[in-house]
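One protein chain omitted, others in place.
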Amino acid sequence: MSQVRVAIVGGSGYTAGELLRLLLFHPQVEIAQVASSSHAGQYVHSLHPNLRKLCGLRLCHYDDLSTCDVIFLCMPHGTAMQAIERYRSLAPVVIDLSADFRLRSPDLYLRWYGKEHSQPELLAQAVYGLPELHRQELREAALISGTGCMATAAILGLAPLYRAGLVEQRLPLVVDAKVGSSAAGATPGPGSHHPDRSGAVRSFQPTGHRHSAELIQELGALAGGSWQQTLAFSATAVELVRGVLITAQVFLNTDLDERALWRLYREAYRDEPFIRLVKERSGVYRYPEPKILAGSNYCDIGFELDPSQRRLVVMAALDNLMKGAAGNAVQALNCRFGWNETLGLTFPGLHPI
Amino acid sequence: MSQVRVAIVGGSGYTAGELLRLLLFHPQVEIAQVASSSHAGQYVHSLHPNLRKLCGLRLCHYDDLSTCDVIFLCMPHGTAMQAIERYRSLAPVVIDLSADFRLRSPDLYLRWYGKEHSQPELLAQAVYGLPELHRQELREAALISGTGCMATAAILGLAPLYRAGLVEQRLPLVVDAKVGSSAAGATPGPGSHHPDRSGAVRSFQPTGHRHSAELIQELGALAGGSWQQTLAFSATAVELVRGVLITAQVFLNTDLDERALWRLYREAYRDEPFIRLVKERSGVYRYPEPKILAGSNYCDIGFELDPSQRRLVVMAALDNLMKGAAGNAVQALNCRFGWNETLGLTFPGLHPI
Amino acid sequence: MSQVRVAIVGGSGYTAGELLRLLLFHPQVEIAQVASSSHAGQYVHSLHPNLRKLCGLRLCHYDDLSTCDVIFLCMPHGTAMQAIERYRSLAPVVIDLSADFRLRSPDLYLRWYGKEHSQPELLAQAVYGLPELHRQELREAALISGTGCMATAAILGLAPLYRAGLVEQRLPLVVDAKVGSSAAGATPGPGSHHPDRSGAVRSFQPTGHRHSAELIQELGALAGGSWQQTLAFSATAVELVRGVLITAQVFLNTDLDERALWRLYREAYRDEPFIRLVKERSGVYRYPEPKILAGSNYCDIGFELDPSQRRLVVMAALDNLMKGAAGNAVQALNCRFGWNETLGLTFPGLHPI
Partner (left out) sequence: MSQVRVAIVGGSGYTAGELLRLLLFHPQVEIAQVASSSHAGQYVHSLHPNLRKLCGLRLCHYDDLSTCDVIFLCMPHGTAMQAIERYRSLAPVVIDLSADFRLRSPDLYLRWYGKEHSQPELLAQAVYGLPELHRQELREAALISGTGCMATAAILGLAPLYRAGLVEQRLPLVVDAKVGSSAAGATPGPGSHHPDRSGAVRSFQPTGHRHSAELIQELGALAGGSWQQTLAFSATAVELVRGVLITAQVFLNTDLDERALWRLYREAYRDEPFIRLVKERSGVYRYPEPKILAGSNYCDIGFELDPSQRRLVVMAALDNLMKGAAGNAVQALNCRFGWNETLGLTFPGLHPI
């Protein structure tokens, strides 16, 4: 079978670098072009030094993009939608890793992004690119959106409960997300200045985080209708380059013991190649830990029950550049073309690291 | 005025080291003895290398302790209560930094510590050593307990709300605590092994954390009675040596705007030397950040309101060895002797660090 | 072709964990057994949590080892040599990752390890397992030794100069090595306790480091005879889990410009799959940087000349668990069996990380 020809737009960022790392070793893919508005002409490896000796490509101008089979868009939020028709004319499949096409509803977009979406009719066509929830739609999708890194962890961690209707909706869902510095991107600034960012435990979005909208959309759909619950989502930047851990507090509407919950999760994720349930009685790694997931596409999920309160603490960890961005996008690509979903994604993560 | 003579028991740990650092420069205190079961005979500076050239003392055996004015107990939880009568016979004021005398109720102790307290009658006499809440009682106290580092941050962050009766008690109080590695003490083990602990975002106590009991006791008292609310307290170890940040989600029982909340907090803490309200419109340090508090006795408190949900996110940061342990104990000592509460505690913290 | 059956002895350590990670994905290898004296009976993934869902093996007792094609020894220094005959009777190829068989001369061993070697006759038969220097001998070797992580970086960085006879031997060779915490192994202790190890810049072996002996042996051989030069090797532990950077100061015996040096290095390493020359005019990664090598088998080498002093600063970086241990051992295995040397070793490292 001939290779699928792929172009990457916005090639200087971290998500693009991660895509390049993955696709260079993907057995079904050929990287045709990598475009960058700011670094055209430079070698790819001058921006992504881990790819030295592995990638001889140079970045091209956006204007020089040719037709191909798939285009990945790795541009800042709000940019992809401006030129989406052009990219759709260049390739039959567009995978946009920005936040532009994550939400199905223009109203939801307006509420959380504070402005009208410029392509509201396209929102309905796009598929939220999370294979665990949208595998069937991905097989035929022409426009696939990436997923928010913290949203991905929270949705995967909570989906089995919402699908089974086990959540007490009169009580709030509280999601506390911890995230590493790479999630803020490759552009230096005061917030990423090492003397200030190193060792930080920085509340950067106590209320109003946009990933909330993805939870409302996806968990709401699983719960069978529109979202009614109070959602309290807060995010804190911690000392880590790659990684997300979400700690979710959810209250059940019925008495369940840990075994029943374990069975529920196991059944929900039994066949998923990139979900691991982590729940051990002892040891340092008895709950999900993002640090050992760097470079891997796993989302590790665990939980602990406080039965007296019907309170369940759900923890989910992933690498924000992998399962939270580029890795998940490659998994969606694999879905889209009917390949084994693990192609190009078998790196297991390192320990220690 | 002559110096107050102080002894420290359990001198090899981090809390003792921090007490020594503070008391060596305290203008009213003389360090008479430092006892250690495991390191008797060694120089203090061999365990606390920052005190080289500053402290010529050697550690003595517990048996060699003489009478003095104040004894600080820095032993592991469960140890102080075993020999508390002996220490009380050696000094008229005992300040116990372990968890042994934090709770007033033997029942509450039993519920959270899983065993009967060996000195239940003493529990009622001890004073919870948080000057911001118990300044009057501290002035006459013979037995002062230290306070849990995460509990201190949470209680100080939430006290104005509970005292004013503004919390909707039918909804849960969720406290997510992030904490550095020094909180786990000076003894090496698998959990503190650097290759595993470095860069960790480790859920170590999703449910059942004992500091919950201190919130229940102290916030319950402020609210005017027994605790009725659901408390969801979870703790995560992050990459940091010193520091605690708590992110609390609390729901108000009335509509309040940010200005009213600001006024409430400002009035509550106007005269407190070690509470700073941190809430800026922009910048990297616009919320409380533990990293710039290392070595200082401040508890920095901030909040953000989501008015549509009557949801308030309260953040509070401190150094777990300072306002969360030794610094707070010195402040309590200053209270006890009627000194200016800031004696020996003026170090402002470093930036950058 | 049928799989080569491999056993790993000393399976709980970091080197064994890394070997397992590599060999699980190696297309020519089947992992037959993993033995551990201390953890027999436990699942491999309970010690190496990155291998969850990937490895169903349990650790066996040393006594339960059967015959196989290759045995990797991952035991502490001084242990392998005690039972080496037994391991050699179980498999025709033994690869010992400890320091026991790195030196060819019993005298050199005695001088640097402070005791007599228990198997001096075997020292002469063993091959120093660095493919870049001993590729031919590895093809027939029955006993292959691993290489010291810092020694590997220094030897690879300096080999072209010594082989070409360009070093002024009347002046000292100074090697300053920086190394991460995983090099000290998986056993917790005071030196690895996170509050003390985090952020450390710790001189741990200013003089007398045993890796010096490997430089003396290998660079001395390249220089065509016995070592005459003063070698000043010092090692400093820095904040990093994986990684080694050596900064070597060497003085040339003739005037050379950077282009001539560049040509020398390029010719020396042109065909080496795991050596990259790193020397860029600008940018953050213009010299070798260990942090982007975590998990990769590359040794990145760069240099800078001070022509007025005939001084050359050579920098070489690697991952101590990969090119400095397990990765290099797999490369030696690939040599030994005539496979492509990159089998199982293509992971390029992450950026950012």
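As written, the chain order gives the labels A, B and C, with residue 1 at the start of each chain.
What we mean here is this: contacts are C-beta pairs under 8 Å (C-beta built on N, C-alpha and C of every residue); 3 or more make two chains touch, one makes a residue touch a chain.
Since we're looking at a predicted model, the values are computed, not measured.
K.L.:
Using the touch definition from the top, which of C:30, C:137, C:176 or C:280 touches the missing chain?
P.N.:
C:176
K.L.:
Could you tell which one of A:198, A:309 or A:346 touches the chain left off the display?
P.N.:
Per the contact definition at the top, the residue touching the missing chain is A:198.
K.L.:
Using the touch definition from the top, which of B:134, B:178, B:242 or B:323 touches the missing chain?
P.N.:
Of these options, the touching residue for the absent chain is B:242.
K.L.:
Using the document's definition of touch, tell me which of A:27, A:189 or A:307 contacts the absent chain.
P.N.:
With A:27, A:189 or A:307 as choices, the missing chain is touched by A:189.
K.L.:
Which candidate, C:60, C:166 or C:305, sits in contact with the chain we can't see?
P.N.:
Checking the options C:60, C:166 or C:305, the one contacting the hidden chain is C:305.
K.L.:
For review purposes, identify every residue of chain C that touches the missing chain, sorted by number.
P.N.:
Contacting residues on chain C, toward the hidden partner: 171-172, 174, 176, 178, 190-191, 193, 195-196, 198-203, 206-208, 230, 232, 234, 236, 238-240, 243, 245, 247, 249, 251, 283-285, 287-291, 302-306, 309, 311, 313, 315, 317, 352-353.
K.L.:
Residue by residue, what part of chain A touches the chain that was omitted?
P.N.:
14, 181-182, 186-190, 192-195, 197-199, 239, 241
K.L.:
Give me the chain B residues in contact with the hidden chain, please.
P.N.:
Residues of chain B in contact with the hidden chain: 14, 17, 21, 24-25, 46, 48-54, 182, 186, 241-242, 276, 278, 280, 283, 285, 289, 292, 294-296, 298, 300, 346-353.
As a working rule, only the chains that are shown with their structure count from here on.
K.L.:
Please compute the angle of the rotation superposing chain B on chain C (C-alpha atoms), rounded to a multiple of 5 degrees.
P.N.:
Fitting chain B to chain C on C-alpha atoms yields 180 degrees.
K.L.:
What is the chain whose Cα centre is as far as it gets from that of chain C?
P.N.:
B
K.L.:
In whole angstrom, how far does the Cα centroid of chain A sit from the Cα centroid of chain C?
P.N.:
Using C-alpha averages as centres, the distance is 36 Å.
K.L.:
With chain centres defined as C-alpha means, what is the inter-centre distance between chain B and chain C in Å?
P.N.:
46
K.L.:
Counting only residues that touch at least 2 other chains, which ones in chain B make the list?
P.N.:
Residues 190, 193, 195, 198-199, 239 of chain B each touch two or more of the other chains.
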